[in-house]
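What follows is one structure encoded as C-alpha cells, with my remarks underneath.
What you see is the complex with one protein chain gone and the rest in place.
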Amino acid sequence: MVELQKQEYIIEVRGLVKKFGFKSALRKVDLFLKKGDCLALFGPNGAGKTTLIQTLCSLMRPTAGEVVIAGFDTRYDREALHNIIGVIAHDTFLYDNLTAAENLYFYGRMYHVKRLNEKIKELINLVGLNAYVNDQVQTFSRGMQQRLAVARAIIHDPAILFLDEPYTGLDQQGIEDLKQLLMKFRNQGKTIILTSHDLSRGLELCNQAAILNAGVLIYQEDIANIKKDDFKQLYLKLTGEKKWPVQAPLLASSKNSRRSCGKISYPS
Amino acid sequence: MSASKRVFEMTLEIITFLAMFAALYAIFLYAPVEQTMGIVQKIFYIHLPAAFLAFLGFFITFIASILYLYKRDLKWDAAAFCSAEIGVIFCTIVLITGPIWAKPIWNVWWTWDPRLTTTLILWFVYIAYLMLRGVVKEHQRANFSAVFGIIGFVNVPITFLAIRLWRSIHPVLITSRGINISTPMKHTLALTFLAFCLLFFCLLKSRIRLEKMRMDTGMLSALVEEKFYSK
Partner (left out) sequence: MCLFAFLVLIIFSFAFGTGLKSFKGIIPGILWVAFIFSGLLGLSRSFGVERDKGTLPGLLLCPVSPWEIFLAKMIGTFIFTVIMEIFTLLVFTILYNQNFLPFLLPLGLVILLGTLGFSIIGTIFSAMSSTTSTRDVMLSILVFPIYVPVIIAAVKATGLILDGTSIQTIYAWLKILVAFDLVFLLLAYLTFGFIMEE
C-alpha cells in the first residue's frame, strides 16, 4: 500500500507548516501530484505562493510536515533532489557581471551537464538570445534576463519544474515562447508547478488548478471539472473573503475529484 | 505555571537571598583579614565564584547550542541566549573586580596573564554573540547564534594555549602565586561559592521564564492575528 502510494505520486506534501518567527506563512498544506501533472497555483499577494515554491524546492526548511519529491525528502536528500528539479523564481539567480553564455556555462558545470557547449547553444537558441550570447547580463532588460533564467533552470533537463511567476517582465512574444516551451515540457511528461496572478494563462497551460489563501490550500480541482468562465468569480469569492477554514459547500463541490487528482487540505 | 513549580522557585529565591546575606557576613565579619594583602583580598571571595560562573554560563550556552542544532527546539535556543547573557554579566564582574584587586597587589591594573586575557577575549566573544542575535533576521537567529555559540566556546582552549605560550616567552614578571588560605577563609569561600551558584541558577531560571513569556506573547499575538483572518 505504501509502495503504491510512492509510485503514484511524484510530489507529496504532507501537513506542511512554515513559520517565520510566530507568523505562519503556510498552515498545514497537503498536496499530491502525479508524474506529468501540471498544477497552476493561484492566490493573492502574501498568500504564501512563493514560500510554498521555495519550501518545495528545498530552499526553505519546513517548520513541520514533510515534502517528498520523487522519493527524496527535501530536508535530507537535497543534492539528489536538485538534479531533478528546475526552479524559476522572482530572482533570476544570474551573475550580472558575466555574459549570458558564461552564466549558463557556470551553472552547467555545477550540474555536471555533459556536452555543455552544444547544450548552451541549443538553449540560447531556444530562448531566442542568439544575438546577445556574449553580452553581460547587466546590460539585459528584465525580459531578456527572464529568458536567460529559463534557460538556466532547464540546463540539466529537470523532470520537475517549479515556476514562480514566470511571465513577469516578459513581452508578448516572450510569453508566447515560454508558453510553447512549457507545453512542450508537459508533453514530454515533466511535472510542473506554476504560480501566477493571471488566471487565464495558468488555466490554459495546466491540467490542475489550486488556490492558496492565507497559507491554506483552499481549493484544488482538475481542470476538466472547472468551468473557465466561472473560475474568476470563484477565485474572487474564495480569496476576497480572507476566510479560512474552508466552508463546507466548497469541499462538497470538489468531493468527486479528490479521488482522481490531488487532495484538499482540511485546516485543523 | 503550576503552583508547585512556583513554590519551588520561591523557595529557591528565598534560600538564595539568605545565602547571599550569609556570604556577606562571612566575607566581612567571619573571614580574617589576610596578613600581607590586607582588606582588598576579600574581593577574591566574589571574584573567584564569578569567574567560575561566567565559564559555567558560557559552557551552558555551548551545550544548549549543540542541543538546539540537534533537536531544533527553540527552547534550547532561549536557554543558550539567557545563559550567555548571565555569563556576560558575571564575566563583567570578573573583569571589574580583577583590576581592583590587582592594582594594590600587583601594582598594575592589568597584566597580560593567560587567564586574564582569555577572560577578556571570552567577554568579547559573547558580547559579539549577543550583538549577532540583535542584528540577524528572526528566522535565522537561532541557527546563527547556535553556530557562533559553539565556535566561540571551542575557541577558548586554543586561545588559552596560545596566550600562555605567548607570555611564557617573555620573562614572567608577575606570577599569581598560591594564597595561604586559613580554614575560616576556606569556609567563607565555600559559602560564597554556594551563594553565587544559587544566584546564578535563580537568575537563569527567571531569565528563561521571562524569555518563555516573551515567546508566549509572540505566539498569542500571532494567534490573535489568525483569528482575525478567520473572522
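A few remarks follow.
Order of writing sets the labels: A and B. Residues in every chain begin at 1.
Just so we're on the same page, contacts are C-beta pairs under 8 Å (C-beta built on N, C-alpha and C of every residue); 3 or more make two chains touch, one makes a residue touch a chain.
Given the structure is predicted, the values throughout are model-derived calculations rather than measurements.
For the chain that does not appear, the touching partners among the shown chains are A, B. Among B:C82, B:L95 or B:I163, the one in contact with the hidden chain is B:I163. For the chain left out of this panel, the touching residue among B:A102, B:V125, B:L191 or B:L204 is B:V125.
Residue-wise, the contact with the chain that is not shown comes from B:F144, picked out of B:Y30, B:F59, B:F144 or B:F201. When the missing chain is restored to the complex, the residue among B:L69, B:I100 or B:C197 that touches it is B:L69.
Taking the complete complex into account, residues 69, 121, 124-125, 127-128, 131-132, 135-137, 139-140, 143-144, 146-148, 150-152, 154-155, 158-159, 161-163, 165-166, 169 of chain B touch the chain not shown.
The chain not shown here touches chain A at positions 54, 57-61, 78-80, 82-83, 85, 87, 89, 91-96, 107, 110-112, 152.
Keep this in mind: only the chains that are shown with their structure count from here on.
On the side of chain B, the complex with chain A involves touching residues 138-139, 215, 218-219, 221-222, 225-226, 229-230.
The touching residues of chain A, counted against chain B in their complex, run 20-24, 214, 242-245.
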